[in-house]
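Not every chain of the complex is shown here; the ones you see sit where they belong.
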């Protein structure tokens, strides 16, 4: 969290619309690829000069411009200018610590989403995806360069499987959103597996390390929930909005994403509840163990304390102690000790402390 | 939960509307039965070829097509095609981890519900039921093949008891929903009995195993609540919706299910509160027991510690210890010990520690 | 709660509108009394045959039919038929585990309320009262036969005190509801007294039994809250509803009941908060007591442990221990012990442990 803020505070004092890339810089070059398609076919190219990606005048052809890497500000600015994007939109695209949102700018819609990924340390990392939906163009901006979540869609565009080439620009945006949300299930599956592993650990052999892991995972899940939560509103807003850009046909599909989103959020909340419950189980199992130790101490202690006292009595040096001179005094004394010990054991047994 | 997600993540990357059966496969064949009825009579048949279940042109006759088993995707697809269902509907029917919902597709309503059952291990399991309400046809899709919850309705259709044969297709949907919700009470009764048993256990003989059982049941109840909660909205939406498919007469009946739903949810919440309260009682009874043990230790300990000290003093080997040579020294010493013990007991009594 | 569900699950599988009495059967006969009144007078009779209670054609005369006892289903059915009540209404009247509600059936309003009573065991029990408000008739259905909450209203009808005989059928319903809600204050007063008694007990002499009582009362209060909570909506709905059956004049009076309801709910919530706070006080007073015991143990223990050690040292049997042969060695040793004890006491005093 601190990181987010640290980056963000860089911009304090700059005029709105100033383009600053806030995010983790990648060394690789920015990569812009364009797919132009219509019901009958699909053309694909990688471009260098921004001028190439000018919007087609032919409204039957849909362009999908995919930008990977956000650190070359100049390229983004040119792209924004040629698509006539508002400076604030460009600013938001470059600032990778945005909240999910959907904004209607009349001529185009601007949507911010988060892609989830498990990195090599097993932590959940988010990657920001901005989508701009124009009248016959979709521009997607990704931070990273491993955007394989969109590969199935590229494949479908290439071979024309499904209705994706027929249904226009709003369906493409839906498909991209769907790919992102579908991927959440993959991430949640891994979270679920970590929860199950922790559950076994808590039951079998709870140790302080377990608590730390539970807290760690709980925090990740809470941050995840915070990140995904606004998605409900975003999709709800797209569904309701009377923007010309989203057709009635696609609204039905958006309803489907909405359901998936709620399912993901439900899963996250269940995860959080389970982690909280696990902490309770851990604490009660720890206190059970303490009780066991405590009881053992009590029993050992209270059995030997009277015995030691008896031994102490007959260790006194009084001149006139008749018992000391009895022939079987020593054995009588041992017998007394034994009977005290046995009756205490009985007492504890009856009290169910043993 | 993990299971749900595991299954669900299978579909990540597939285009929307791709039919994949997500659920636990059954070995038995899919079974499709059709009941055609009107006010005057009822005809019943089991069909093999999907073509047979084509909707009647005669609008006075209502068809109820009941599909048990969802693993033969091809059959479901044919049925969907001949009823002109949206691909997303078919996808949702096959994915048995849906959230409860009601969706209006203009020509038909699509409703997802959950049937509850106690399995042989005493756990609550859910089974998804999808209902499609067309203009003169109802199609119900069930996972399992033990759908005896619907048997009373079949019986009523056969012998024409009640108003079921007169009131049309929307009343049939209501009757199916009512049967499912009514069954919740049966399940909740068993939950209630488990709670009562646990309550007795907590009062009589609480042990760590009890806590585990309470947590287990609480988790089941929370999952149950999560599963049933959306039913409020579903029925509320059906009531309010101005769909032509639901008549004014049936809206009154839906209000009745709505009441039952709220009663079930209330019962679930009460159950949860009772389980939470039980945990508190358990914890306070455990800490009471600890207190009792603690007090016993204190009393035994603090009584014998001074006595042992006195014995120690007279066990010292100083040459000049006058008491050792007194004739009644030993008995005076024992008397001293007794009086110390008695006064300590008195002190504890007065302090109410005993 | 379990009881509620047990009874309710009896009906699972029966068609809607099936009349089954769910509740605790009374041995006494059902009793139906009718009061017909107008501004000028009031006529009162107890009837046997249902036909007698046919609604008057004379709209200036208001009939109040009061039914006590719900176990004679046939009588209820006849009454329902002759007043043209919907089968679901009759079903709800007979099921005494309804949630509070108000439903508009066009020709009449159906209202479900709960009467509260403290039974002889000091527990709060609820009794269901159903009210049907027709154009010139009010039918009230009570479970029990000790409906003395309505007696003041009967009295007012008989002697024409207040405006009750002038203001029509909706004012009568208001008066019945007001009598029920007013009675809540009587019940809450007794709850308040139990809370005060428990408060004194917690302060004076807390024991595990107290916790159990607090939990018990808290549970009752939670169930009470759950039962009364929907009353807000019920009365709010009646106020807002544009039903012809409720006149503008009576809406002002309903607002008054609404205020009372909120006051009762406020009182219940305060009670709950106080009971929760009491548990905290109990726990902290228990842990205070534990601290006191603990400290006592520490002091006794840590004072005698060094003394016993010193005694042990001079009880050793080494041949060459010079102190043993000193003339005042024994008394010097006792003096050493005393000074150790006193300095420890001083230490504890300074640390404020004593």
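In order of appearance the chains are A, B and C, and numbering begins at 1 in each one.
Please note the rule applied: a contact is a pair of C-beta atoms (placed from the backbone, for glycine too) under 8 Å apart; a residue touches a chain by one contact, two chains touch by 3 or more.
Treat the numbers as computed from the prediction; the structure is a model and nothing was measured.
Asks: Total copies in the complex, given 3 are shown here: how many?
Replies: Total copies of the sequence across the whole complex: 5.
Quick note on the criterion: only the chains that are shown with their structure count from here on.
Asks: Which chain has its C-alpha centre closest to the mean of all protein C-alpha atoms shown?
Replies: Answer for the innermost chain: B.
Asks: Farthest chain from subunit C, going by mean C-alpha coordinates, please.
Replies: With centres defined by C-alpha atoms, farthest from subunit C sits A.
Asks: Report, in degrees rounded to the nearest 5, the angle of the rotation taking subunit A onto subunit B when the C-alpha atoms are fitted.
Replies: 70
Asks: Measuring centre to centre with CA averages, how many angstrom lie between subunit A and subunit B?
Replies: About 26 Å separates the centre of subunit A from that of subunit B.
Asks: Which integer distance in Å separates the CA centroid of subunit A from that of subunit C?
Replies: About 43 Å, centre to centre.
Asks: At which residue positions does subunit A touch at least two other chains?
Replies: 315
Asks: In the complex, go through subunit A and note every residue touching subunit B.
Replies: Answer in residue numbers: 149, 152, 156, 161-162, 164, 174-175, 178-179, 182-183, 185-186, 188-189, 192-193, 195-196, 252-253, 255-256, 259, 262-263, 266-267, 269-271, 273-274, 277, 280-281, 284-285, 287-288, 291, 294-295, 297-298, 301-302, 305-306, 308-309, 312-313, 315-321, 353.
Asks: Quick check: in the complex, which residue numbers of subunit B touch subunit A?
Replies: Counting only subunit B, the residues touching subunit A are 1-2, 4-6, 8-9, 11-17, 86, 88, 92, 97-99, 101, 103, 105, 208, 211-212, 215, 218-219, 222-223, 226, 279, 283, 286, 290, 293-294, 296-297, 300-301, 304-305, 307-308, 311-312, 314-317, 321, 323-325, 327-330, 333-334, 337.
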